[in-house]
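One chain of protein is taken out of this complex; the other chains stay put.
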Amino acid sequence: MSSPWYERLQSIPKPAIYATLILVFLVPLIRPMGLPLLMSENTRKAYEYIDALPEGSIVFHSIAFNPAVDAENWPQMLALVRHYMKNGLKIIFYPTMQEGGMYAERIRSTYAAEYGYEYGEDYVILPFKAGGESAIAGLKDFWSFMPSDVDGTPLKDLPLFQGFTDMRDVDVIVPCTGSSDGLFYVSHLNAAYGTPIIMAGTAPVLPFIGPFLASGQVKGAIIGLSGAAEYEILAGVPGQATGAMDAQSMGHLLIVGLVLIGNLGFLYGKRVNGKNGQNGRRS
Amino acid sequence: MADTVGTYLSGLLIVACFSYLFKENRAFTYAEHLYVGFAAAQAIVLGWSNIKEMGLDPLRQGKFILVIPLVLGVLLYARYYKPLSHLARFPLAFMMGAAAGVTITGVIDAQLVAQVKATMLPMTNLNNVVMVLGTASTLAFFLFIPIGKKAEGVKAANGFGAGNLVRNLGRATIMLAFGSSYGYTVMARLSYLVARLQFLFGRIIPLIPD
Partner (left out) sequence: MTRRTVPLIIGFLAGTIVLGKYFLPQNAFLDSLGTDVVNWRTIVAAFALGLGAVNLLGTHTMRIARKEKGWDASIVLLASLVTFTAIGLFKGTTSPVYQWGFNYLYQPIYSGISSLLAFMITSASYRSFRFKDWQSGVLMLGAVIVMLGQVGVGQLLFRSLPAVSSWIMAVPNTAGMRGIAIGGALGAIALSLRVILGLERGYLGGGQ
């Protein structure tokens, strides 16, 4: 005898869910639906802050992400870097994750040329340093902690660092991060020097930085793929995030639909069977 | 040429990863091991460059004090030689002690004082009331309200008293915060798949328009 409908609603097989998910993503990717793109206050604040920086200001862009989360962080980083370059800002890249340096190298090998950016003069890549929080706290004594760039060239020989005394000369710090590690910059550099922080983080980072946004310790935030898409539009730079937002929308709709279907079966089952309603763990 | 080969190879590797959804298989296992090998290589290479740049090079220039961290670093490997394995505790203790100091100096201003200060809001509008009560009740829930079996005793003693009110308010705030965190986690996880599909059906099989 087949199980009642309210139990079947709670036990859709995994392969069916997986196949639907792929389909729900592919259709809007292949045929874009033109769904509205929202503009969050956090992204707008981040954009306005960076856009208002005068030409030649120094941006300290920290790269604290790896390929696991680069689907969100890389489009954010690309949109930000194109915006810096469009506005003539000087960039210091600092990887605090092992893989971070590779993303900075992509900028050097491919994207810097788009705006005629010269290595050493307009941007510099610092080497990765081990130690997590210590590798950020160490920046407070900049010259003893960071004597040379990723190629081993002494920083004092690079034009960008002529006249650079310490981290107080940085106009904004932008940690691009897949975890709440970006908050170490708030703890050590914002707290010590008041250097403004703009956070670019994966979506789960937002709840953690919420209190710091509210207190003004973080000036603005670009969050998740949607944040990257919003930034691409605000800054008027090309990127792949905007094209992905329809698929993202449909994915969210699918999950909410599945949660509602599961609960419909659960609540009806609870009514019929009393307390022992099927809890949906069967598959 | 190398990039074209690389692009198709990437596509194959992503498909190998997806094949895990059906069942664990050779293609997935090889890809997984290739990745772990690269990750370990990366750790060695970057670790060595840090040791060289911050330790060995300045040591050669006469900064002999750097013998201390270099020896401590080497002692980490004493764990592989049983008679001396206890020496590996020295660098471990050094790292833990220094990290503890760095943590305290980091959280006092930014996470404790600044956040407490930011919560001292005038209770003149609903948002401020929610913010102050929500923060205070969450903190109280974690620090002062007994949970589990202990809570049952307190509940019986207090009935529907102030303790329960704070407990439930704290719980509601935490649940709402965790729920929204979960929503954002879903958002992140889905975008990982969107990006891989954009690559597979944009670069390998060109179905997605530019």
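Here the chain labels run A and B in written order, and each chain numbers its own residues starting at 1.
In the analysis below, a residue touches a chain if its C-beta (ideal position, glycine included) is under 8 Å from a C-beta of that chain, and two chains touch if they have at least 3 such contacts.
Source: prediction; values computed, not measured.
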(message) Suppose we count only contacts with the excluded chain; which residues of chain B make the list?
(response) 2, 5-7, 9-11, 13-14, 16-18, 20-21, 26, 29-51, 54-55, 65-66, 68-70, 72-74, 76-77, 80, 86-87, 89-105, 107-108, 111-112, 115-116, 118-119, 127, 130-139, 141-143, 170-187, 189-190, 192-193, 195-196, 199
(request) In the full complex, which bits of chain A touch the chain not displayed? Write them out. (result) 10, 12, 14, 17-18, 21, 35-38, 40-41, 66-71, 98-99, 101-102, 105-106, 109, 129-132, 134-135, 137-138, 141, 144-145, 150-151, 203, 206-208, 210-211, 213-214, 224, 226, 245-246, 248-256, 258-259, 261-263, 266-267, 279-281, 283
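FYI, only the chains that are shown with their structure count from here on.
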(message) Applying the document's contact rule, which stretches of chain B touch chain A when the two form their complex?
(response) 21, 39, 42-43, 46-47, 49-50, 53-54, 98-99, 102-103, 105-107, 109-111, 114-115, 117-118, 131, 177, 180-181, 184-188, 190-198, 201-202, 207-209
(message) Touching residues of chain A toward chain B in the complex: what are they?
(response) 18, 21-22, 25-26, 29-30, 32, 68-72, 98-99, 101, 127-130, 132-134, 137, 147-148, 152, 183-184, 186-188, 190-191, 202-204, 206-207, 211-212, 214-217, 223-226, 240, 243-244, 247-248, 251-252, 255
